[in-house]
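Then we have chain A:
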Amino acid sequence: MEDFQPKIEAFVCTYCTYTAADMAGSQRLQYPSTVRVVKYLCTGKVEIVHILKAFEAGADAVFVGG
Partner candidate 1 sequence: MEQENIPTIKPEPEWMAQIESDRRLNISSCYQCRKCTNGCPVTFAMDIYPDQVIRLVQLGQRDRVLRCNTIWICAACETCTTRCPNDVDIAGIMDYLKERAIEAGVHVPEQKTYIFHSVFLNDVKRRGRVFEGRLMQSYMIKSGELWNKIKDGSIKEEISLGWTLFRKGRLRILPKGIKAKKEVRKILM
Partner candidate 2 sequence: METKGNLGTGNKIGAIAVIGGGISGIQASLDAANSGFKVFLIESNTSIGGVMAQLDKTFPTNDCSTCMISPKLIEVAKHPNIEIISYADVLDISGPPGNFSVKIKKKARYVDENKCVGCGICASKCPKKVPDAFNRGLGKRKAIYVSFPQAVPLIYTIDKENCIYFKNGRCRACEKFCENNAIDFAQQDEIIEIGAGTIILAPGFETFDASIRGEYGYGRYPNVITSIEYERILSAGGPSQGHIQRPSDSQVPKRIAWIQCVGSRDASMGRGYCSYVCCMYAIKQAVISKEHDREIDTCIFYIDIRAQGKGFDRYFERARSESGVRFVRSMISRVVENPISHNLEINYIDESGEIRTEEFDMVILSVGLSPNQAFQDLARKLEVELNQFGFCESRGLELVSTSRPGFFVCGVFQSPKDIPETVLQGSSAAAEAMGFLADVRGTMVAEEVYPEERDVRGEEPRIGVFVCHCGINIAGVVDVKAVSEFAKTLSHVVFADNYLFACSTDTQEEMKKIIKEHKLNRVVVASCSPRTHEPLFQDTLREAGLNKYLFEMANIRDQNSWVHANEKENATEKAKDLVRMSVARAALLEPLHEVPFNVVQKGLVVGGGLAGLTAALTLAEQGYETYLIERSADLGGNARTLYYTEEGARPSEYLKDLVQKVKDNRFIRVYTNAEVIDCSGHVGRFTSTISVNGKKEEISYGVAIVATGGEEYKPKEYLYGENNKVLTQRELEERLASCDEGLKNIKDLVMIQCVGSRDDEHPYCSRVCCTEAVKNALKLKELNPKVNIYVLYRDIRTFGFKEFYYKKARENGVRFIRYEADKKPQVREVDGILQIVVYDPNLRSDIELKADILTLSAAIRPHSDSKSLATVFKLPCDQDGFFLEAHLKLRPLDFTNAGFFLCGLAHGPKFADESVAQAKGAASRACTILSKAQMYVGGAVAQVDGSRCVACLTCVRTCPYNVPRLDEEEGVIYIDTAACQGCGNCATACPRGAVVVAHNTDEQFLAKITALY
Partner candidate 3 sequence: MKVSYYPGCSLEGTARDYEESIQAVCKELEIELQELPDWNCCGATAAHSLNHWAAISLSGRNLVIAEKMGEDVVVPCPLCFNRLKTAEKALLGVDKGQFQYTLHGKVKVWDMANFISQDGVLDIIESKVKKPLEGLKVVCYYGCMSSRPPKITDAKDCENPVSMDRILKCLGADVIPWSYKTDCCGASHVIARPDLVFKLVGKLYQKAAEVGAECFVVSCQMCQANLDMYQDKVASKLGTEIYFPIFYFTELIGLALGNPGVKTWLSRHFVDPLRLLKGKNLI
């Protein structure tokens, strides 16, 4: 378990969290590469089925940031 690196799927709002993720980049803040970001215009559009599909696709966790 020690090496376990969870695959995290992030559903993010384009205005805030996506921008923040870009900012993290411009400051070269490092985080594990197992994080994947999917951009939504607004996380209000995140459907339950999106989250379930993410788990089905292999995600260990889903993060919704908006």
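Behind the choice of candidates: all candidates are chains of the complex that A comes from, given by their letters.
Points worth noting:
Keep in mind that, in the parts below, a residue touches a chain if its C-beta (ideal position, glycine included) is under 8 Å from a C-beta of that chain, and two chains touch if they have at least 3 such contacts; residues count from 1.
Please read these numbers as outputs of a predicted model, since none were measured by experiment.
Chain contacts in this complex place chain A in touch with candidate 2, from the set 1, 2 or 3.
For chain A in complex with candidate 2, the touching residues are 7, 9, 14, 18-34, 36-42, 44-47, 49-50, 53-54, 56-59.
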